[in-house]
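Pasting in a structure now, in structure tokens, and then I'll have a few things to ask.
One protein chain is absent from this view; the other protein chains keep their places.
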Amino acid sequence: MKKLTPSFVKSRDEARAWSLWAINYFTACGFMELLPWVGSGYDMERFGLLATPSPRHADVFIVAGYVTKKAAKRIKMIYDQMPSPKYVVALGSCPMTGGMYWDSYATVKRLDEIIPVDLWVQGCPPRPENIGHAVVMAINAIKSGFKGH
Amino acid sequence: MVNEIVSILKARFPDSLLDIPSEGRSIVVTVKKEDFYPLLSQLKESGFDHFSDVSVVDYPDEQRFEMVYHLWSHQKKIRAIVKVAIPRESPAVKSVIDLWTGAQVHERENHELFGIGFEGNPNLSELFLEDWEEIPPFRKDFDTRKYVKEKYYREEEGYPIVKG
Partner (left out) sequence: MEEREISFATLPFGPQHPASSHFHALVKVEGEGVLELEPHPGYLHRGFEKLMEYRTHPQNCVLVDRICVLDPFANELGYVNAVEKLGNLEVPERGRYIRLIMTEFGRIQSHITWIGIMGMALGFDSICRIAWGDREKIIRLNEMATGGRLYPCYFCLGGTRRDISPEFVKLAFETLNYLEEQLDFYDRVFFNNESFITRTKGVGKLTAKEAIELGATGPNLRACGIDYDVRKDEPYEVYPKVNFRAITRVEGDAYARSLCRRDEIAESISIVRQLLRDLPEGPFNTEVNPLYAAPKGECYFCVEAARGELCFHMVSDGSPFPYRVKVRGPSFSHSLVEFPRLAKGAMIADIPVIYWSLDPCPADMDR
């Protein structure tokens, strides 16, 4: 196999970073702060993000909000179907430690028991500016060679 | 309007307790288990066509469940609240889906969360929970904080820290 030149790798990472397709999955109450990003207020499309319905076309899985045990199986299924390289972003305090529903018998308290997570964003729900900061961090990381999984 | 219905109910079900709260727009009836279905049929005939809700309250000290049915009449604009007590061991009550079709899912939810049987309801399969092995979670003997602390958290200096 031909060895990849550094300039090729650099332009490939740049191209990947600027066209991240997120899977279209309205998870839970943390999702409501992604609506301004879809709308004309903050507009995620200028960052290259697009919502796609099929898991086979997606690069990024944004899990916004709490995950119930019933939904956890489906999240694993969707994650397995996404092709590599893929990145996972956990939005909100519920996927981190349980959050507002820490004493609920039906929610999963840590998202990384189910799927590996690359970026955590705090807040209940995180403000759109926080989410923007996270998106820019992700794009910069991928541009500088973050591999994903 | 309210008085007409109250007099019909008093005549037919003399044992039940009737109460009209001060606004005069609702009726509260406490009835025995045997009279509960005939009373609800009488209310349906008197014009209570909207089935709002059935809620269950657990009184473990008195060993009973109290079922509270909330109905509304679109024409008369009156609310009716029917309360019936059932025993806590092997709780079962007749289903009201013949009177109000929309009641089927409410009964299914209460069956799953409290363990109450509804005789005559064809579909009492699980609604919200999947692979649930403990007792019905909304009963007072199920302590959700104890369950969650054992399963997901460990104690460190008195604070629950998530495991993993």
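To keep things simple, chains are lettered A and B as they appear, and every chain counts its residues starting from 1.
By definition in this document, a contact is a pair of C-beta atoms (placed from the backbone, for glycine too) under 8 Å apart; a residue touches a chain by one contact, two chains touch by 3 or more.
Since this is a predicted model, take the numbers as computed values, not measurements.
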Using the touch rule from the top, list residues of chain A that touch the missing partner.
23-29, 32-33, 35-36, 38-41, 43, 51, 53, 55, 66, 68, 70-71, 74, 78, 100-101, 103-107, 124-125, 127
Mind listing the chain B residues that contact the chain we can't see here?
25, 49-53, 55-58, 68, 70, 74, 77, 79, 81, 100-106, 126-130, 137-138, 142, 144-145
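Here, only the chains that are shown with their structure count from here on.
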In angstrom, rounded to a whole number, how far apart do the mean CA points of chain A and chain B lie?
41
Which bits of chain B are touching chain A when the two form their complex?
128-131, 134, 137, 142, 144-145, 147-148, 152-153, 160, 162-164
So in the complex, which bits of chain A are touching chain B?
69-70, 97-98, 102-106, 109-110, 112-113
